[in-house]
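If you scroll down you'll find the structure; I have some questions about it.
Missing here: one protein chain of the complex. Every other protein chain is in place.
Up next is chain A:
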Amino acid sequence: MITVESLSKSYGGFTAVDDVSFVARPGRVTGFLGPNGAGKSTTMRVMVGLTGADSGEVRVLGRRFADLPDPGREVGVLLDASAQHAGRTGREILTIAALTMGLPRTRVDEMLERVSLTPDEASRRVRNYSLGMRQRLGIGTALLGDPEVLILDEPANGLDPAGIRWMRDLLRDFADQGGTVLLSSHLLHEIEVIADDLVVIGNGRIVAQGTKDELLAGAGTLVRAADGTALAAALGAAGIAARPTSAGAVLAEADLTRVGQAAFAAGIAVTELRAADGAGLEEMFLALTAESQRDTVTTTTTQGAAA
């Protein structure tokens, strides 16, 4: 279990993490979502004590990370798979970690097998590893001490589709056995498939959090027309909160029937009309983090999400 309370961190005048509070629970996979530079990695570094917080507190398994007596055996951490000595072999990197945690050498072989690195690959130096192999090694290092909690920053980066599937199953099993998983990503599909709970961060602030089902249920109806802005205006005139998102799509907070009737009454030909479930996370993500996006995604946001 991870408890983050009113965490803030700024660099000079720039607030990277602004009063962030959330809980990652045992038995669940918590997805930590946000655009690049939103504060995900900073928050995670603060969690494991690599960066000091200006205020607020993080507790992992009830303690500050720095107070964990042998952190590797309680919390598996993968912040950057490339942050390894390029001249060490994969096996040596796991061996060093195992020695630090006082684990038997046999654990290294078990783990190499678990993350599907062959003995030949394990004896290669990490400078010759692909990003996907580094991720596997990093996940291996995180799992080595049989921890209760996993903190993973973008672990799916560089994995091929089979690798992503493998990692998803691995994290699911870990959570099903009562473990806590906090996983950051900007890959929405990945998060949508695996996460039970979501924490969405934008510009250092939490813009939404809750179970995936709750958050996506709030997504309402997705309706599309040639001119999304006009459609949104028409729906607004009919008393339905609506905001255009992308490519003529409009996210409306009303059921299918009301939205369809309103569009019909306004004489707008609808090209798509459905419950905003599958695409919901992306729409929600773009809308919630609109202010902090680098690229404006043809969104004339009316901040329907801020409420």
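We adopt the following convention: contacts are C-beta pairs under 8 Å (C-beta built on N, C-alpha and C of every residue); 3 or more make two chains touch, one makes a residue touch a chain; residues count from 1.
Going forward, contacts and distances are computed from a predicted model.
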Query raised in the report: When you check the chain that is not on display against UniProt, which of "Aspartyl/glutamyl-tRNA(Asn/Gln) amidotransferase subunit C", "ABC transporter permease", "Glycine cleavage system H protein" or "V-type ATP synthase subunit A" does it turn out to be?
Result: "ABC transporter permease"
Report summary line: Touch assignment to the omitted chain, from A:Gln84, A:Asn157 or A:Thr245, lands on A:Gln84
Query raised in the report: Which one, A:Val48, A:Met111, A:Ile139 or A:Leu159, makes contact with the chain that was left out?
Result: A:Val48
Query raised in the report: Taking the full complex into account, what residues of chain A touch the chain not shown?
Result: 1, 3-5, 21-23, 25-26, 45, 48-52, 59, 61-63, 65-66, 68-74, 77, 79-80, 82-88, 92-93, 96-97, 99-102, 141, 148, 178, 206-210, 214-215, 218, 253, 304-305, 307
